[in-house]
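Heads up, one of the protein chains got dropped from this complex, but the rest are sitting where they should.
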Amino acid sequence: MAPKFQGVDFYQMDGLLSEEERAIRDTVRSWVDDNLMPVIGECYIEGRFPKQLIPHMAELGLFGANLPEEYGCAGLNNVAYGLIMQELERGDSGVRSFASVQGGLVMYPIYAFGSEEQKKKWLPELASGKLIGCFGLTEPDFGSNPGGMITVARETKTGWVLNGAKMWITNGSTAGLAIVWAKTGKLEDQSSIRGFIVPTDAKGFTAKDQKGKLSLRASDTSELVLQDVEVGKDALLPKSGGLKSPLMCLTQARYGIAWGAIGAAMACFDEAASYAKNRVMFGKPIGGFQLQQSRLAEMLTEITKAQLLCLQLGRLKDAGTMTPQQVSLAKRNNVDMACECAREARRLLGANGILAEYQSMRHLANLESVYTYEGTHDVHTLVLGQEITGLNAFN
Amino acid sequence: MKIAVCIKRVADSETRVKIAADGTSLDEAGVKFILNPYDEFAVEEALKRKEAAGAGEVVAVAVGGASTQETIRTALAMGVDRGVLLQADTGAADPLAVARALAAELKGGGYDLILLGKAAIDDAHQAVGPMTAELLDLPCVTAITKLEIAGTSGTAEREIEGGVEVVAFPLPAVLTCDKGLNEPRYPALKGIMAAKKKPLETKPFQGSGGGLQVLGMTLPPERQEGKIVGEGAVAVPELVRLLREEAKVL
Partner (left out) sequence: MSNVLAVLEQRDGALRKVSLEVITGARRLADALGGTVDALVLSAGSVTGVDQVGAIGADTVTTATNAGFARYAPEGFARAIADRAKGGGYGAVVLAATATGKDLAPRVAARLGAAFGADVTDLGVENGAVIATRPVYAGKAQLKVKLAGTPVVLSLRPNVFTPVRSPKAGIAQTVAVPGDAGRVVVREIKAAPAGSLDVAEASIVVSGGRGLKEPANFALLEQLVAAFGGKAALGASRAVVDAGWRPHGDQVGQTGKTVSPSLYVAVGISGAIQHLAGMRTAKCIVAINKDKDAPIFKVADYGIVGDLFEIVPKLTEEIGKLQQ
């Protein structure tokens, strides 16, 4: 059995955290060691999400952790929220994706764009894990360009009728509720995009798992099809309007992902460093050879940089001054460096590195999805480019 | 139910032990400190019993330095109602001194139960619980793995060599808890935030000397690396020969 994870803290960042932030991080770290690590290898191979852990995660308060206590949430600050995502992804990106979606992409839009009735009706149930949600923005033909979506919502006497399809939707097949983004006006009119709370048992709503994934296997990824789905007037998120609304949700999720990637990188580095000290070849541990040391030094450097980046980002978010472009920089950098860490760790592990018994290759595969989703690496590059130059290079 | 839980801040069991410059204690650089794992069973049992009774109070009492407040807050985060720190910078290494301080604090408190972990994972005297009970003249059962309470009497089980003792005792009582008694809860994240709002009193340490003085702390003698006798089942006869003739253990 693997010993308990000790974390990576080369620059004594623990000293920059409050006692509560450390305690929260340590609680989730411990929980992951005891409950997730023993099952994740098997879940990944079998291609299933460990849903037996959902009630436990809810009890701890992991869903919508940075939303207010009055809605049944933990009311934590954003650094604590980030640390939670870091520790979950140290376990597995798919499990962290579940929490990101539930908290950042389902509970957050209801909190930010919903009416008081909607908040009181849905948030406590989502916080409790009894109701699972999913976020329907991406479409089969509209990934990096969500503004081009063709899912539509037409107003009726009693409410709305939705038609369209969404793809790559985490939690889609297990969700009881979907936050669906649809155009209420002409297809060319991005400003007509509104958000809708759609119960997944509504007539005309189907969700189907996407099979054959080689990444995020311990996560449910689905297609959603809406065929004349009727919802009441109370389904509309009244304060939503335009592409800005779903993008604000993505900013929340991306913030968590920037932290999460550090977790995955720490897991791979820790595994590689431990292996390097124990694995003997040519009469000494492989950690004594220059090329392996170089790998480990690179990993530690990148992790340390990313940690400091995220801590400042979290403090800015708590101060209310964080910008989406700042999140883009962190997501882009951290996921990229995590991909490198995972790959180099896998290589250091040699043949053992291809076994599910070791974590690095699973993280390596998962991180490819994390690199692509929530704004691909390239998209965030252009976000920064536009921020720097003022010039739009998207099209 | 009114229950007191006596807890301790200890070095994490993963700690690589380095001796401090004074030669008598642990070098604390880089050491992670946690709530003593056996005390978690005590806290959990206290919370469960208070919840089952529907009313009452659980108090955590600890002896230690100022940083022990963090450990008390861990217990508060799990759901304990209030905490008391008996602040001691020295003298807390002697179990009798600690028991005297705890007894003075707990006396007259009207507790139905006083719970502790069976041992602290650092110095492992396994003594503070039964010593405190003696000083308070309360019945005590140690290292319990099962507990049933009916009104003012209780039954507990404890492991002994070759079996399990079933022990009956009246309340109020002091009990020390062993692994297997329950499954300690994780502090809910909400609980961690609520902990700092709960009362935590600091008082001076009233424990007087128990006569134990540490003269030195050393690492145990290193075992010499032995030899690989051979590979596979064919090496077995040679192993048995060595065990008989060289090691003389057979």
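Should a chain be cited, it is by its letter among A and B, assigned in written order, with residues numbered from 1 in that chain.
In this section, contacts are C-beta pairs under 8 Å (C-beta built on N, C-alpha and C of every residue); 3 or more make two chains touch, one makes a residue touch a chain.
All of these numbers come straight from a predicted model, not from anything done at the bench.
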- prompt: Which residue from B:Gly30, B:Gly180 or B:Pro199 sits in contact with the chain not drawn here?
  reply: B:Gly180
Field: Residue among B:Gly54, B:Gly108, B:Pro204 or B:Pro220 touching the omitted chain
entry: B:Pro220
- line: Contacting the left-out chain: of B:Gly56, B:Gly91, B:Gly109 or B:Pro130, that is B:Pro130
Query: Taking the full complex into account, what residues of chain B touch the chain not shown?
result: 11, 13-17, 19, 24, 26, 37, 94-96, 99, 121-131, 133-135, 139-143, 155, 157-170, 179-180, 210-220, 223-233, 235-237, 239-240, 242-244, 247, 249-250
Field: Interface with the undisplayed chain - residues on chain A
entry: 1, 3, 278-280
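Convention: only the chains that are shown with their structure count from here on.
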Statement: Separation of the C-alpha centres, chain A versus chain B, in whole Å, is 39
- prompt: Which residues of chain A touch chain B in their complex?
  reply: 3-4, 6, 19-20, 23-24, 27, 30-31, 59-62, 65, 69, 74-76, 80, 84
- line: Listed in rising order, the residues of chain B that touch chain A in the complex are 14, 32, 70, 73-74, 77, 186-190, 192-193, 195-196
